[in-house]
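Removed from the display is one protein chain of the complex; every other protein chain stays in position.
The block that comes next holds chain A.
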Amino acid sequence: MNGNKKTLLEVKNLETSFSTWEGMVHAVNGVSFKLSEGETLGIVGESGCGKSVTVLSLLRLIQSPPGKIVNGTAFFNGKDLMKMTEKELNEVRGSQISLIFQDPMTFFNPVLTIGEQVMEPLKLHLGVSEADAQARAIEILNMVGISNPEERLKDYPYQFSGGMRQRAMIAMALICSPQILIADEPTTALDVTVQAQIVDLVKKLRDELGMSIIWITHDLGIVAGLVDRVAVMYAGYIVETADVMELYKNPRHPYTIGLLGSLPRLDETERRKLASIDGIPPVLFRSASTCPFAPRCPYRIDRCFNENPMLRNVGDGHEIACWVDVVNHKEQV
């Protein structure tokens, strides 16, 4: 669906690492992607693969120390977010690029009212008066489906249910009408029924407001109808990217195949194990010259331990980082 649309954000070779007691954690290892106007990009991958660090790095919100953006550019409207001054960046944050987070409880400040927090970006970026900010907040809270917003503005986060909090978080992110909304697993902490409501809400808001979205998840199923394109991450690398339907029908990277639960040659137990490994994958400490997935890969060949495959095009915007053509089960060059 993209191609003819203008590129809004272009990330190249983004690399972020953390220095810890156990050594350098290479959380993001040269991630590149593009986001066009109106496009929704899904980033999937299991816990700890670097999804959050990737998007936080974009707005340079990584806590430093221990974190450090080692390399990379991220051009947004022609300017490199990585090179902007703190002041310029603050004008982008919350106004042109907004973030929503996984746990709307901890990401809201418990001692400030929902209203104060939702209005804050508006006052900060547009300097509007209290009355105007309030009117706009009521409008946007209405839009995200919070009933009786005049009253609820005065409530504190813990007086909201989980789903309502996430709606309020979305309202807070959208109040300045950003060009890009970054959603970091916004439904993970919610009940299944509420998850679907939130996804529907964002879909509706996107159609009304026309922003681009980066949606992080580890559950591809729930966002299938929302995202246009998917980037699959593993151990800080993007290992496969394709349009969503193509990826579903025709996954090419062994990890994606495992993630989608459709790996033909793996038995049940192994499949479940693959999808549920969490914590820090030890591969984050490893050297960059092997394929990060090789130790768990059923298709691995010797080459995988000597050379890390780069992303390569396998046709029609479908890219994978793998030495093996899994479909035909043979090595590729």
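We adopt the following convention: a residue touches a chain if its C-beta (ideal position, glycine included) is under 8 Å from a C-beta of that chain, and two chains touch if they have at least 3 such contacts; residues count from 1.
Assume contacts and distances are computed from a predicted model.
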- Can you pick, from "Peptide/nickel transport system permease protein", "ATP-dependent DNA helicase RecQ", "Flavodoxin-like fold domain-containing protein" or "Transporter", the UniProt name of the chain not shown? "Peptide/nickel transport system permease protein"
- Looking at A:106, A:148, A:161 or A:306, which makes contact with the chain not pictured? A:106
- Contacting the left-out chain: of A:26, A:51 or A:125, that is A:125
- Answer key for A:98, A:179 or A:290 versus the chain not shown reads A:98
- Could I get the residues of chain A that touch the absent chain, sorted low to high? 56, 59, 61, 63, 86-87, 90-95, 98-99, 101, 103, 106-113, 117, 120-121, 124-125, 156, 158-159, 172
